[in-house]
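Heads up, one of the protein chains got dropped from this complex, but the rest are sitting where they should.
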């Protein structure tokens, strides 16, 4: 339900951006696995803002603490609760916005839905909520890596405001290449163009969006269900639950609609007893179920709603207001920080379906 | 889980294309509502193939029977079970395909996942599974219409193989306009172009895809949850669980990535005590929650995998095979039939979130 | 939720006693298992009333039809929908009761909860709803038997109105012994006493209750979860969801409260590398998890509410009414028919937890 994701590997996140802390409870993590909390911390550091001039200057330490579920670094099979304290709260930052609905933010819809509005900012709609997701994915990744040799999930910035990076083979991109540059775009030659767009928008007090690509390799055949829980359906929900995402596609996605069936179909072939497809326009999923090829998808993120320009709005009484934001702590472009979020959601979906598939494997006649 | 969709309005579909029948059990339907089964039948007729030369010639009667949950046409608050018998089964049609994996079909992944393969065709991956979804949506629509004056959900063919229909105002399209033509495209002037593409592909034994747009009006502010169950996330999952869908976007979707924040933000305004937005680039959802504006989204459908050309494949033993399909019963283009499916999934998502929101409304302090 | 039971092996039942039919959709049944529908029918026959003079004379054929999920008698891993038509409906039987609330029936609570009341009798509170449960258990039992050699679940009438049967070793009772007599009590010497109580009550137009014992053997160590989904907790819910049940106990149950800890504890011992307990006062479950010993529990069933005596009640307007039931179709004692229901619920719980445990087994490091 609202704050829980997954069925076999279920995560429940909690926390507002300005209360005691944010975190996650993972239920369904199998027992006996070694989990390195430093790797979890590394993930959180990747997600953290304040890393460079094109990211928000908000300085959050985001140290993760494990409250339960591990003993001597080994999973017990019990709920793993991970907590990150809120340190840099400064609720005053938002106080003059409290009575005004920021355009394209969740203020108006949240207040109308709940009848109460967190006085201190975005509440659960805050990107800070994703800390729990990322922490849970950092646990899941360690288990998947232990059980699926070859498993790898890498996302990267694919385009900024329509300016596309040039990546010939998504499968070959490594996380190190992505992390090597603050933009998280592995196109060494082209990324200066993309970065320039963000810098220009920032100077102008404006914001931009773009797309993130995600490639998942090392997935066995058989993950996903043929009806509602198709692998691409759960990936779509996962990605569209990220703040600011507006679109999702798998395989060739919208471009597949430009082709004939005879151009789009992936012929089967066989080599050394392993069946594979000659092409991979399907993006590694057929009939909702993984076919063993590379899974790739793309997510569209709108330009972030917080800008440093005067905007028209109304307050809770409906009175027109000119909104003049002071300098604050927001990214002009969510894309670099969203890269680990996209990876996290992909990993959570794969982990959940991998666990579900193990039940079928174990009950084979 | 796999065959259940929704949390408050939960539907569980069942049935293969060639067993006793297909259907749905609806759990969570509120009591006391008048349900017209003829309207359910009308929905099923819209979904049915065999309506024209650009649709599959398979003749299915698809008469719906209500097994439970209604008495005198009134919902009892108990599970509503709806059954459609399989009449035109002809499993022999598929017999020569049994040992060969059809390219971009679910044959290979299904067999590998389950260890068994329905000998009679596509099993649950069949579009026939969507009968249960459409029937459930036909029930939900009657309840939403009773409670939300102004509620309307209309989908239509938006483009075929890149050739776009010209629809100036999605909110103004009526279901009657859509149903008036076999293509289910309300662009009276332009749809001949789109139809010609399908006809040409059919003549060539090929298939094409395209996009379907969906507009939902009359939604109150407050539907959707701010974290995982964002309204757009549940819509994305719903649409991406339809056979052959490859992409989803809400509001301006991928096009939003081409804009500055200052261009994309929707300013708030107020009139007669009602707050609204001047523009609606967000597509009626902000922070995962409906804002009272028109909700619109688009879904990409790939060209259908069944074509009447020779294709390369392998059989279950991995031996290369030339696949030469005989004449069969498949659409060259899934789009017209997918229109009611898209509407159905949208309605199911709205119904579920509307029920969930009623709990909040009822428990207001 | 309301009409679904189980998490991994999920059953959703549907149907009122007087609509088109009753049935069940099973989701989560593993693929590749041979299911004999005649065994399902045998279970339904055991559940059926009209078998003797101490059971209701209502004649229901209760022929089960499988609508989906099986092909050639083999499970596909897809939902198994099982349907039993309602044949002997006679809604007129109940018509004079429609405006009066029968004492200790669900009439008053159902009407108040839903605002509508099935005009034709008990609706979902009818024992006929259990057809779906029993049919699902008949499927589950075949899978458990295939995978767990030694698995056996046998329930029997343990007492009638305080008169106890004498069963020295519940583990040794066979289903054949139970089925050999209409009372479903394997105490050959003593059951005449119990039967006489029922017959006397019937002559007097009255009803009686009693207890049913259930013994489950062949369960591996490890089923059940340590917190909310303790095996005994799920058994308790399962049994207390049966019509007319008022109490549940596992192991020595309420009698355990009469002992010292030193008398009640089950010492561990070991033989040929197998750890077991010297005694089994815990009833085969410790800390919510099966320990490999015999699981046994008891369920209390109240005297059925339908009696053939004049009773005081009120109608929907609150006006006092003397209720004078005519001859109808009800058992003076629910116990014999409840025996297969108790077995069914026990099997469903075991099946669900067995599947869940397979996920842990499959993901062992």
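Per-chain numbering from 1; labels A, B and C assigned in written order.
Throughout what follows, a contact is a pair of C-beta atoms (placed from the backbone, for glycine too) under 8 Å apart; a residue touches a chain by one contact, two chains touch by 3 or more.
Computed from a predicted model, the values in this text were never measured in an experiment.
S.K.: Which residue, A:118, A:209 or A:222, contacts the hidden chain when the whole complex is considered?
M.R.: Among A:118, A:209 or A:222, only A:118 touches the chain that is not shown.
S.K.: May I ask which residue of B:30, B:220 or B:325 touches the chain that does not appear here?
M.R.: Checking the options B:30, B:220 or B:325, the one contacting the hidden chain is B:30.
S.K.: Considering the whole complex, which of C:44, C:64 or C:208 touches the chain not shown?
M.R.: Hidden-chain contact among the options goes to C:208.
S.K.: In the complete complex, the non-displayed chain touches which residues of subunit A?
M.R.: Residue positions of subunit A that touch the missing chain: 1-4, 10, 12-16, 19-23, 25, 27-28, 31-32, 65-72, 74-81, 83, 113-116, 118-120, 123-124.
S.K.: Taking the full complex into account, what residues of subunit C touch the chain not shown?
M.R.: Looking at subunit C, the ones touching the missing chain are residues 1-5, 7, 13, 101, 103-106, 108-110, 112-115, 122-125, 129, 159, 161-162, 201, 206-211, 221-222, 224-230, 232-241, 243, 245-254, 256-270, 273-275, 277-278, 281-283, 285-291, 300-307, 309, 311-314, 318-320, 357, 360, 364-365.
S.K.: Tell me where the left-out chain touches subunit B, residue by residue.
M.R.: 8, 30-33, 77-78, 146-147, 226, 355-356, 358-365
Criterion: only the chains that are shown with their structure count from here on.
S.K.: Which two chains have the most contacts between them?
M.R.: A-B
S.K.: Compute the distance, rounded to whole Å, between the mean C-alpha positions of subunit A and subunit B.
M.R.: Between these chains, centre-to-centre, one finds 26 Å.
S.K.: Counting only Cα atoms for the centres, state how far subunit A is from subunit C in Å.
M.R.: 46
S.K.: Where the centres are mean C-alpha positions, what is the separation of subunit B from subunit C, in Å?
M.R.: Once rounded, the distance between the two centres reads 39 Å.
S.K.: At least two other chains touched by the same residue of subunit B: list those residues.
M.R.: 1-4, 13, 113-115, 123-124, in rising order.
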